[in-house]
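Here the complex is missing a single protein chain, while all its other protein chains stay put.
Here is chain A:
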Amino acid sequence: MAIQDAVKASEPAKSSLIYDPRFRSIFFQVLIVGLLVFAIWWIVGNTIENLRRSNIPTGFEFLRGRAGFDISDRLIAYSSDSTYGRAILVGLWNTVLVAVCGIVTATIIGFMVGIARLSHNWLIRKIATVYIEIFRNIPPLLVIFFWYLGVLSILPAPRDSIVLPFGSYLNSRGFYFPKFVWGEGAWLVVAGLIIGIGLSWFVARRARARQMATGQQFPVFWTSVALIIGFPLLGFAVAGFPLTLDFPKAGTFNLTGGFNVKPEFLSLYLALSFYTAAFIAEIVRAGILGVSKGQGEAAASLGLRSGQALRLVIIPQAMRIIVPPLTSQYLNLTKNSSLAVAIGYPDLYAIGGTILNQTGQAIEIVAIFMVIYLGISLLTSGFMNWFNAKMALKER
């Protein structure tokens, strides 16, 4: 203390301010905040001035105007009489749909390929490597075009559709399959499903408690399958089989009736899944290799078979390494879905672009894009952080 005091006292009092790290850090922070505020103020002021000069109205009132254009793929009710705001919602749901489907499929393919890459079988290992190297090194847009122009557009015209089992068809307009039309009493099936799931959860809990207490195992998986399938079937029978199938039929131009998955959605979904799966596979492989070799050997010495060792010992530990980079891949997939615009899938970006062009509200639309994509990404990463915290090493 005494020495420090002496040093301080010996410093020249005036010049100390610029050498004071505390003062310096505050000064530069204030300076940067000041510059930032000035830049924003200048940009906003300039924008408003320029818009006024060009007589372009500002604000979000345009969202209440009549859209006037049609959208073919939609999850919610929409017609050309709906508002621009509604059209944006249609686009948002289309983006969410393709992102969620893509994430699920990419995860499944990614895990399979990642594990295959570590297989002891030479052929499987090499196939997985080739798959990863091809898809990881091609831009996603090309993968989308590959599916759209290379695979789906060479399918036959609706007249010469490829006939698949169960009344399904495949042609250049997409994939058609029969639609379930539920009649009266269909709620019993849903109720059966809920009861089935609830009971399986209960059985699983009891089985685990029993195994912990006595070491006796119970076939939880098959019981659950029986419950989850059995109860809805029961409900179905009680209600008197209230289901009719709407089969696709040949119309003048396209097949009519049934359910139609359009080639735009299919190619975007397949492209995003296959593209992102290649990255996920590498993350999975790295995660598994990151678990120390001793864990596998310990599992083997306890008598676990290799499948059990992978499922019960290796993967749970690997997940701690896998989840954080997996989150970025999910975010990438969601953002890459905006490439849909190239093949005409009406996602948020494509519909927003159309509205931008019809109304000229560039700044508002871009702001909406930013807020929505940011919102989706924050939600995704929030969920993945929660999941990561759950998977994290719990020290007991």
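Following the convention adopted for this analysis, a contact is a pair of C-beta atoms (placed from the backbone, for glycine too) under 8 Å apart; a residue touches a chain by one contact, two chains touch by 3 or more; residues count from 1.
As a convention for this text, contacts and distances are computed from a predicted model.
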Protein name (UniProt record) of the chain left out of view, among "Oligopeptide transport protein", "5-methyltetrahydrofolate--homocysteine methyltransferase", "NADH-quinone oxidoreductase subunit D" or "Amino acid ABC transporter substrate-binding protein": "Amino acid ABC transporter substrate-binding protein"
Option from A:L17, A:V30, A:V44 or A:I194 whose C-beta touches the chain left out: A:V44
Selected from A:R117, A:R173 or A:R285 as touching the chain missing from the view: A:R173
Selected from A:L17, A:V37, A:I56 or A:A392 as touching the chain missing from the view: A:I56
Residues of chain A in contact with the chain not shown: 43-44, 46-47, 49-51, 53-57, 68-72, 80, 141, 149, 153-154, 157, 172-173, 251-254, 256, 263-264, 338-339, 341-344, 346, 349-350, 353-354, 356-360, 362-363, 365-366, 369
